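Below is one structure. I have some questions about it.
Here the complex is missing one protein chain, while the rest keep their positions.
Labels A and B are assigned to the chains in the order they are written; within every chain, residues are numbered from 1.
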Amino acid sequence: MERDRLKQASAGQFLTRRLVSAVPSGLANFFLYLWIAFTLFTILWVILASFKTNQQLFENVWSLPRGLNLQSYVKAWKISKMGNYFLNSVLLITISTAGIVFVAAPAAYVLARVAFRGRQLITNVFVSGMSIPQVLLLVPMFMLLRRLLLLDKLIGVGLVYIVVNLPFTIFMLMSFFVTLPGELEEAAAIDGASAFRTFRTVMLPLAGPGISTAFIINFIWNWKEYFWPMVLISSDTKKTVSLGLYGLQGSMQYSADWVGLFAGCVIVMLPTLALYLLMSRRIMSGMTLGALKG
Amino acid sequence: MNKWLKRIIIPFLAPALALYLVFFLYPAAQSLWVSLNDWSGFTRDMRFIGLKNFQEAFKDRIFHRVLLQSVGLVAVGGVLTFVLSLFFTGLLGGKRKGKAFFRAVIFTPNVITMVALATLWGFIYNPRFGLLNNLLRLLGLKSLSDVPWMGPDLVYWSILAAVVWIYVGFYTILFMAGADKIPLAFYDAAKLEGAGSLRMFFTITFPLLWDVISMGLIYWIIDAFMQFEFYYAVSGSFPPIQIWTIPIYVVILAFGKRTPIFRMGYATAVAFFLLVMVALVVTLGRRFLRRGSVEY
Partner (left out) sequence: MKKRLILTALLLIVLFMPWFLSAQGKPVTVQYFSGWNEGEPYVPLFQKIIADFEAANPNIKINASWNGRENLTKVRPMLLSGNVPEIMDQGGDELTGALVNQNLTFALDKDLAGLAFGSKTTWKDTFKPGQLETYMKGSQTHIIPWWIDTTDFFYNGKLFSRKGFSAPKTWDDFLALCAKIKTGGLPPLAQDGGINFYNVYYFRHFVQRILGNGALLNAAGDKTGSSWDNPGFLKAAKMVEQLAKNGYFIKGFEGYTFPAGQIDFVKGMAAMILISTWLPAETKDSIPADFEYRSFPVPLVAGGKGKTTDLELFQWSFVVLKDAPRKAEAVQFLKFWTQKKYNDEMALNHDAMIAIKGTVNPPSNADAARVMDVATSTSRFNDGVNSAYPEYWQAVLLPADDNLIFGKLTAEQFIAQLKKDSKAFWNK
């Protein structure tokens, strides 16, 4: 059995053969290709459709656009104010995501690497927050922000974003911080540098990958969601881009302007897709990190 | 323990703890108080009614229906998602050309806004211009294209299918990361003892992956019960009751959709129900599923 423990190679090949031999190989692969094709096709289709006119769309859903019709984008950006919402989102989400990381990283660091009384308790308090439904906080958060006069203000939404993402981000950063070499703190202490300076010059660079992953994951998540802006924002001009798309979808029904709606979709999809194309591996591992901690 | 570390505990922990306490735990605790009141969210007229909201929830037929629908998503959606995810995990494990590409594509729906995905699927199921019906007509299956995919009978399943499509990506990546960790040596040893492929799956792969699968199950239960954004946005104007999830019901109770209803106290009570239920299922699940972690 010790021999087994020494070998840590991936079992992928065997897993493949064993699992797949239970199903006719050709059929399995065909299904895989179908799935991939469907996923790619639908996303590409939306992008292509946004360059059509409504006439072209209804004539033939499969046709390629005749000429690049940017009207729908102009309309979505200017008239439907997706441009404003895009700006709102960029500002809000960049700043609040930075806030999340700024608050979560130190806390995660301490919880992961410093033994003190109550550490397990505090850790559990944070982590258990992941299973609290956001919808439970709906009414109390609403009341709280009202009292603080932060209703209908993007700052309020930013604050909520920081708080609701704390549990997962701390959890994620903790699992990252435990992997860093332990001698570092001792080395720094010997040097005699102040606590913050040590953290900044020694730990932070090493923690770079984990922190940037946390930033990217939170950015994508917050960009995607529209629940809190929907609840907290009432002014038209303060909407975020996902909420704007939701509103666009509602108003599209009265104008039957599907291509305008697709243009809006593309505007919303682009940033997260772009980030994903650049760092898909990082994003995939970061988003699924939690479940791996046995 | 060195002094440096001791000094940073409080300043490093304080901001997070403070924010968390004030803006997360306090509202969460307050929700219990709100759920014991009848409140229109309007003026300060909160009327204490004790457990009446919870009693009403017990008898609320709409809540029963929504609960059933949610459980259906957890159960049926869960089975579909996990079977498909494990299938892809098996298919894509190990050395394989284009593995990274396939993984990335499968995961893609998870980085796209739910609203955009909802718009997409709303269009796919559109009866006259939608992609699905047009495909069916292209394939000569005209009678199938007359099926009302978004009609009251089928919309639940149509949307469930879409949700599964989204989450298969997530769980495939999750399981693959776990599968990549199983030591090759185990399979070598088993083969030496003459085990067949299927037996190896059930005696090695499945048990060792079990940790990840069970963690995934917990994740799925939480995720499925909390579904909101996709369901809320998928039918454009007003989600038909057939696709209401518990969070949707809470939001409709608290704010109304077009007709303002504003029963904030009752809405919070329903949300509290959800919390208790999720906590229970997760706790039970954890106990039942962790038949001792397999160490290797």
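We take it that a residue touches a chain if its C-beta (ideal position, glycine included) is under 8 Å from a C-beta of that chain, and two chains touch if they have at least 3 such contacts.
Bear in mind the structure is a predicted one, so any value in this text is a computation, not a measurement.
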item: Residue in contact with the excluded chain [from A:Thr39, A:Ser80 or A:Asn222]; value: A:Ser80
item: Contact with the hidden chain (one of B:Pro11, B:Gly98 or B:Gly151); value: B:Gly151
item: Hidden partner interface residues of subunit B, rising order; value: 41-42, 56, 59, 61-62, 122, 125-128, 146-155, 235-238, 240-241, 255-262
item: In subunit A, positions touching the absent partner; value: 79-81, 142, 146, 149, 151-152, 232, 234-237, 247-248, 250-257, 260
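The definition used in the following text is that only the chains that are shown with their structure count from here on.
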item: Rounded Å distance, subunit A centre to subunit B centre (Cα mean); value: 15
item: Complex interface listing, subunit A residues touching subunit B; value: 3-23, 28-29, 31-32, 35-36, 39-40, 42-43, 45-46, 57-58, 61-62, 103-104, 106-107, 109-111, 113-116, 122, 125-126, 129-144, 159-160, 162-164, 166, 170, 185-186, 188-189, 195-196, 198-199, 220, 223-227, 231, 242, 245-246, 249-250, 252-253, 258, 261-262, 265, 268-269, 272-273, 275-276, 280-281, 283-285, 287-288, 290-292, 294
item: In the complex with subunit A, residue positions of subunit B that touch it; value: 1-9, 11-13, 15-17, 19-20, 23-28, 30-31, 34, 41, 86-96, 100, 102-116, 118-120, 122-124, 129-131, 134, 138, 165, 168, 170, 173-174, 177-189, 197-198, 200-201, 205, 211-212, 215-216, 218-219, 222, 225-226, 228-229, 233, 236-237, 246-247, 250-251, 254-255, 264, 267-268, 271-272, 274-275, 278-279, 282, 293, 296
